[in-house]
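A single protein chain has been omitted from the complex, and every remaining protein chain is retained in its original position.
Think of it as A and B in the order they're written, each chain with its own count starting at 1.
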Amino acid sequence: MGRYVARRLLQLIPVFIGTTFLIYLLVWALPGDPFAGKCGERPCPESFVAVMREKFNMDDPLFIQYGKYLLNLLQGDFGETFSGTSVGTLISNAYPVTIRLALIALLFEALIGVIAGILTGLRGRGFMDNLVLVSTLFLIAIPTFVTGYLVQTVFGLQLGWIAPTVSGNASWGELLAPGFVLASVSMAYVARLTRTSIAENKRADFVRTAVAKGQPQHRVVGVHLLRNSAIPVVTFLGTDLGALMGGAIVTEGIFNINGIGGLVFRSIARQEGTTVTGVVVLLVIVYLVMNLLVDLLYAVLDPRIRYD
Amino acid sequence: MTDPTAAASAGKMETRAQEEITAEGHGARPGGGADDGKQRSLWGDAWVSLRRRPIFIISAVIILFLTVMALFPGLFTSVDPTKADLSLARQTPSADAWFGYDQQGRDIYARVIHGVRASLVVGVLATLGTVLLGSLVGLFAGFYGGWLDAILSRFADVFFGLPFVLGAIVILSTFNPPGTSYGPVRIIFQVIFSIVVLSWPVTMRIMRSAALTAKQQDYVKAARALGASPTRIIFRHLLPNTLAPVLVYGSIALGTYIALEATLSFLGVGLRTPVVSWGVMISDAKELIRIAPHMLLFPAGALAVTVLAFVMLGDAVRDALDPKMR
Partner (left out) sequence: MSTEGQSAESPNPSPLEDPAAPAVVQQGSEPLLAVSGLHVEFRTQEGVARVLNGVRYHVDAGETLAVLGESGSGKSVTANTVMGILEMPPAAITAGEIRFRGEDLLTASASRRREVRGEGIAMIFQDALSALNPVFTVGFQIEEQLRKRRGMSRKDARKRAIELLDLVRIPNAKGRVRQFPHEFSGGMRQRAMIAMSLALDPEVLIADEPTTALDVTVQAQIMDLLAEIQRERNMGMILITHDLGVVAEVADRIAVMYAGRIVEEADVHSIYRKPGHPYTRALMDSMPRLDQRGQELNTIKGLPPSLTAIPEGCPFHPRCPLAIDLCREKDPELLTIAEGRVSACHRSDELMRDE
């Protein structure tokens, strides 16, 4: 197990470097003069540009630039924006909101998705099954931004049940509706995955054995069937946290949440390369770490998996 | 934006198909006497079961309809979708304009009809690109294994690790910075490119595991022992047997790519004028949702129906190719 973790961590290094380099390359290759409009109406003075180019190592070849950036990053330094604000501060202001939103979404996804999946998976064909199948189809087919506007208009503006936009401090309660919107597509996937997994395992020989043993129905389902069906669902939920955080950008825009989405948009518009790279780097780290955790969790859930 | 059920069942599907075939051969199923002359192939079987499914018929009809709309928009409307008449701005649906007019007084019905083309082109080409690129890389990685597999897999991981929407925003703003305007072909290809670049690892993984499974099959071992060349083994033996899972993934992905294009256009980094796109229409409508809800309703409805049709098609194809789920 220890050796497996070590090997996986080693594998993460090239992926981490590759992903961050790719983003760095794309961001710093953004066409246009990054100093246009930074000094009011007039073009920036030569001396200011020279200082900035020096500060951001912009005269070095791209590889060297990236190397220096990575070195700072490893020391926990995300760099500064052109105006001198610490990117670390910007990120630490925006990230907690997005993480809260993603966690709420994950909770919705897990609760509603798994319950719907279990109900339909167990019962098999029938009204409930069709209802869930059709509603998951709709959830998948309607993009998040449409769902977002519908929820905002109907529940926020017309019925007044929720606040149409989220306040600056973005409390847990305020994030419930946006979290639901963010979860909508994944929720449908979780429901279907759970349903398929249960429907498949329902006919498994070991479930038949549990029935033949005379174990009560609730144990056959609750212990033997669900335990085995949980494996793919847990895997999906684990890897989805990173995707939810990355995908939160749309939901944040609709409900006016001050998370990383807004930060990225503003930074791209102002060509603040360090901020964009910093945000994406953190997302990549979340994604990679969650993947590793899921792989390790797999061993706990399924004893047949051997790490060597 | 990947359907886990598609990917999960895709991996197993191929071995299932094998099992089904052997089960048929032994006549082990209670209903399947071996001498009734109904020995159908997997594909034949799938087709027979597809034709019986209402969900397949419905989605196929919708897709056919949308295709005709994309090819010949003139059949459905003679109004120019870009013609703006400010005096008609935000008028609600009427007999003249079934879906009403938008902020700039353009006919929404005509714009919805003309918007099909961009959505379908992006969906189809992005799917083709993803499937071709991903399959090719996956096949070679799975077949050759070893260090080539390790390198290709890590390479795929790099792209897989990028958050989808964020990655697409960065790519598109790099190649298509705000304020510039390119021709419609270039804009469409940039959107397709960014989708393909970010999603090929999914098909690569499906294909790789399918190729790994197929490689262990006796008939492939036999072909190798008989001295068949690697290219021949890949194209004659591996490819046909890995087709089903990728096909299923492709048809579901097509729907999600259309939704993705709309999302990017909505965010202002995807398609833009002069291309007529549902995503842009929805984006235009978002500020006016209270005064002119029809501006949001019709393009969003068209988008949902289109995505729904492809996801349903993918569902039906998967169920048909996956005999155990019947």
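We adopt the following convention: a contact is a pair of C-beta atoms (placed from the backbone, for glycine too) under 8 Å apart; a residue touches a chain by one contact, two chains touch by 3 or more.
The structure displayed is predicted, hence computed values, not measured ones.
Undergrad: Out of A:L70, A:L150, A:A204 or A:V234, point to the residue that touches the absent chain in the complete complex.
TA: A:A204
Undergrad: Among A:Q152, A:N228 or A:T251, which one touches the chain that has been omitted from the display?
TA: For the chain that is not drawn, the touching residue is A:N228.
Undergrad: To test your reading of the contact rule: which positions on chain A touch the chain that is missing from view?
TA: These residues of chain A touch the chain that is not shown: 203-206, 208-216, 219, 223-224, 227-228, 301-304.
Criterion: only the chains that are shown with their structure count from here on.
Undergrad: With chain centres defined as C-alpha means, what is the inter-centre distance between chain A and chain B in Å?
TA: Each chain reduced to its C-alpha mean, chain A and chain B end up 22 Å apart.
Undergrad: What residues on chain A touch chain B, complex-wise?
TA: 11, 14-16, 18-19, 22-23, 26-27, 29-32, 137-138, 140-146, 149, 152-153, 157, 185, 189, 192-193, 196, 199-200, 232, 236, 242-243, 245-247, 249-250, 253-254, 264-265, 268-269, 276, 279-280, 283-284, 287-288
Undergrad: Mind pulling up the chain B residues that touch chain A in the complex?
TA: 1, 3-5, 8-9, 154-155, 157-159, 161-167, 169-171, 173-174, 177-178, 255-256, 259, 262-263, 266-267, 282, 286, 289-290, 293, 296, 300, 303-305, 307-308, 311-312, 315, 324-325
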